[in-house]
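Notes follow the structure.
Of the protein chains in this complex, one is absent; all others appear in place.
Let's turn to subunit A:
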Amino acid sequence: MSKYLNIALALGSSIILFSSCEKFLDTAPQGKYTEDNYPYPEGGSTYDQYIFPAYNDLRSYSVHVDGFVNATSIRSDDADKGSTASDGGADVIAMDNFPVLPSSGRANSLWLGYYGLINKTNRAIHLMDSVQNPNQDEAMKIQTEAEAKFIRGYSYFMLVRLFGSVPKFDKWFEDPASQNNIPQSTAGEIYAFIEEDLKFAAQNLPDVWDRQYIGRATKGAANGILAKVYLTQKKWQPAYDAANMVRGSGLYDLSQSYAEIFSEKGENGKESVFEIQGTASADQQTANGIQYANLQGVRGSGNWNLGWGWNVPSPVLEAAYEAGDPRKARTILYSSTTATKHFSLFNEQMPVYPSEVPNPMYNHKVLSDPALRNSISRGSWWMNIRILRYADIVLMMSEAANELGRTDEARTLLNEVRERARRGAATGVLPNVTNTDQAGLRDKIRHERRIELAMEHDRFFDLVRWGTAQTALHAAGKTNFQNSRDVLLPIPQAQIDITKGVLKQNPGY
């Protein structure tokens, strides 16, 4: 009998066990949020959570550091790779000397960086549309959507100038495995999409943000980038109008001195239209910062080990300055030589070239305050990146006005920039431009743009849109450059491979 009791007990206990199985298998993720249980803050700031990841990525290495500095500056005639002869290897040397190979790690990183941003903005828009928020504030939603579209438009503007025709991801795919492999759109289609995004952003972004959100995308930033988008397409009147929206807002001016703009205390000043934000502390030296200044920092030893020493001013840039132009000293940081001592803007005696540093010149605009270097780190990860500043707006207006035949207005605008530049300089330095002919003034505007915005990531794109890239680069000794090929980066081979050839290579590669 007891045998049967045993069996019954065994079976009974089994049944109890099985019925609790489902519960046993319901294990929740440990120490991790999911989309379903993240305690999104109530109210409008819920939307902040959707868009903040994109702001995070604006600081990332692949978006605004290595590939960015290489493709926008080292590729141009104003800068060279810098550092020691083979530092960075073939990948970086190719950015300086051309051609960039389809296998370029920098090209691939840029591609992934900007598409990463685009995906994040697409997801933000998707979440805003799909997640029901009980405290939904329609105005806040539209404003956040405008932020997303601003960042997306800016990302596509970078991509279209770097790579030409690129695939257009305009929404978040429900099934990315089957939907993400799409062919390229033409550059024209991409520009149309950028204009649409930036116009929406310009309409719906706030003029200013509260102090605690300083540096978030504004109406002025959207109009300013839009002006550059039009300028790139030679749409002169829309470019003029968009820039004029920024100027007309009265929120920006040229009151900051040229020297101050690039310093810590000049961050987010009256000059600033759009700036990538970073911060650092002794305790968090890198996590909330940008490696931008570190990449270009003086490559010395000991206390002069500020960074990699990449992106150094070129001799042709050095020669391009007008006599006495005070901007030269704020742009070019000279190493000392055995014959001459040079000093930084903070009055630090510079190390000696070639015995202590491998380069005679560094980018002075990224030199940080030595007090902060002492208290935080030599890497200077707190330095913001000036993406768009008011002088650029004025110069864009000037250029557009000149192309539209409004030479006098163009000259006046140009001279506003020169006036600020010569403040504090000896008399006679940087006199007003007096050209009255369109062609002559065009040269002056282009020259001013080069000098005013030197090492600020527009030069290569400017040369390409002016059609002068080959001449300028050959003059700078970069004789491998070919207009038919090198105005665009190659589509990264890694991307062509992964798409199984859906993406097509740019001409000449």
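Things to note:
Note that a residue touches a chain if its C-beta (ideal position, glycine included) is under 8 Å from a C-beta of that chain, and two chains touch if they have at least 3 such contacts; residues count from 1.
Keep in mind that, in the parts below, contacts and distances are computed from a predicted model.
Candidate names were "Sugar ABC transporter permease", "glycine dehydrogenase (aminomethyl-transferring)", "SusC/RagA family TonB-linked outer membrane protein" or "NADH-quinone oxidoreductase subunit L", and the UniProt protein name of the unshown chain is "SusC/RagA family TonB-linked outer membrane protein". Per the touch definition above, the residue from A:Gln143, A:Asn204, A:Gln277 or A:Asn363 contacting the chain not shown is A:Gln277. Only one residue from A:Gly82, A:Pro167, A:Gly220 or A:Pro326 touches the chain missing from this view: A:Pro167. Touch with the chain that is not drawn comes from one residue among A:Tyr55, A:Trp236, A:Tyr292 or A:Tyr321, which is A:Tyr55. Shown as candidates are A:Asp87, A:Asp241 or A:Glu348; the residue that touches the absent chain is A:Asp87. Hidden from this view is one chain, which touches subunit A at 3, 6-7, 10, 14, 17-18, 21-22, 24-36, 38, 48-49, 51-53, 55-57, 59, 84-91, 93-94, 97, 99, 101-105, 111-112, 115-116, 118-120, 123, 167, 169, 175-178, 180-181, 209, 211-216, 267-268, 277-279, 282-283, 287-288, 299, 301-303, 308, 338, 352, 354-356, 358, 374, 377-378, 480, 493-500, 502-503, 505, 508.
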